[in-house]
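Note that one protein chain is taken out, while the other chains of the complex remain in position.
Let's look at chain A:
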Amino acid sequence: METKPVHFKNVSREESFGYDRKTLDYIRNAAAHGLYEIRGMGAKRKLPNFDDLVFLGASMSRYPLEGYREKCVTKTLLGTRFAKKPIELDIPITIAGMSFGSLSANVKEALGRAATEMGTSTTTGDGGMTPEERQSSKTLIYQCLPSRYGFNPDDVRRADAIEVVIGQGAKPGGGGMLLGQKVSPRVARMRTLPEGIDQRSACRHPDWTGPDDLAIKIQELREITDWEKPIYVKVGATRTFHDVKLAVHSGADVIVVDGMQGGTAATQTCFIEHIGIPTLAAVRQAVNALEDLDMIGKVQLVVSGGIRTGADVAKALAMGADAVAIGQGVLVALGCNGETYYQNGALHSAEADYTAIGAAAGFCHHCHTGKCPVGITTQDAILEQRLSPDVGAKHLRNYLKTLNMELTTIARACGKQNVHHLEREDLVALTIEAAAMAGLPLAGTNWIPGQGF
């Protein structure tokens, strides 16, 4: 019997690198809507980060401390340059600025309670200070933002420090936005805006335009607070070396550098993914600037943008940061992107609510919709009940405790009695990219790409 070979229809599965499915999806979306995409969270692309560094633990040439019990100081002082009352924290891990408006009032209260228990600070965010937040947070940093929403001299006087926000790592050069779903009556009142409008925050401060002006603005804030409170200046990481120098010249006590992994509640995706430099590169530039000006130990550096673990904290400190600020990690600790939420003593599935907003647990960046399935980034009266301040504060306290334990155990392994004694010499890089950005030798070599020769 004659047999014929079997022929299968050949379906091409060759994906284009330049026009991969993500790009096809982007173009279709643009064609369908005529508007850029707005979303929450930070850069999702693969970037050199703190995972690309490792510590050189103590061995023959260094002497370690016992991992659990031996003294390892975590006390952190911020704002020692000019302020009469510097900020004194028990741990060098602070909560980044996130607004009431982007977050529910319950979440803001949970942040304050956990931070107070752990002896650290929280930060207000765009949209002003709520009484709940002031009450729950022992050390509260009050942001002065371009929009000046709800900015009020009484709150300036009530704050423990003022943070002048120039930019944010997720969107250097861009202002914030809060879409109508989240502009509830209370949020609208605090921001002096009509309810339900798609709110655009300004990208520039209204009353100063450059570093020389900023110096006078900072002096104004000092005069108003009778030189008591530290003044922080926060910059999104771009030309960090120069920006940090100018911020120091402007009279800042503390510089906050937010790298491109830093999150947002609502920003154009093209900003999140394409503007700014990775945190790793920014830390090094910031420290170089402070060294250049002989300001190490006089002006403190806070680093934020993709700090997730105790190892990240330790690496940031070893590179020269005095403290870190965490936003997204904090939200994840509260339940962000989780499959369930805890309410009335039981766990409930959030799956259907993720589906309704076109997301899924683990992939959600839909903070901008105001329909957070786990009740964190919302102003909805029903959804916000899904995160109680009690449960939130407990989880956040545990998260901060874990980070602090990891930080101290790493410091001890490197032979340090104080986490602030961690130093650059304790670190090496695993990739050439990280080595070049962080200015650290590639592991096993003395090669720092871009330096020497």
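One rule holds in what follows: a contact is a pair of C-beta atoms (placed from the backbone, for glycine too) under 8 Å apart; a residue touches a chain by one contact, two chains touch by 3 or more; residues count from 1.
The rule we apply is simple: contacts and distances are computed from a predicted model.
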Item to check | Omitted chain, identified by the protein name its UniProt record gives, among "Xanthan lyase", "Nodulation protein E", "Glutathione transport system permease protein GsiC" or "Protein glxC" | outcome: "Protein glxC"
Next on the checklist: Looking at the full complex, which residue from A:G57, A:P131, A:P153 or A:G297 touches the chain that isn't shown here?
Outcome noted: A:P153
Checklist outcome for this item: Per the whole complex, from A:L193, A:C270 or A:A443 the residue touching the absent chain is A:L193
Checklist entry - Tell me, which residues in chain A touch the chain that this view leaves out? => result 33-35, 147-148, 151-154, 156-157, 179-180, 191-194, 197-198, 200, 202, 206-209, 213, 216-217, 219-220, 223-227
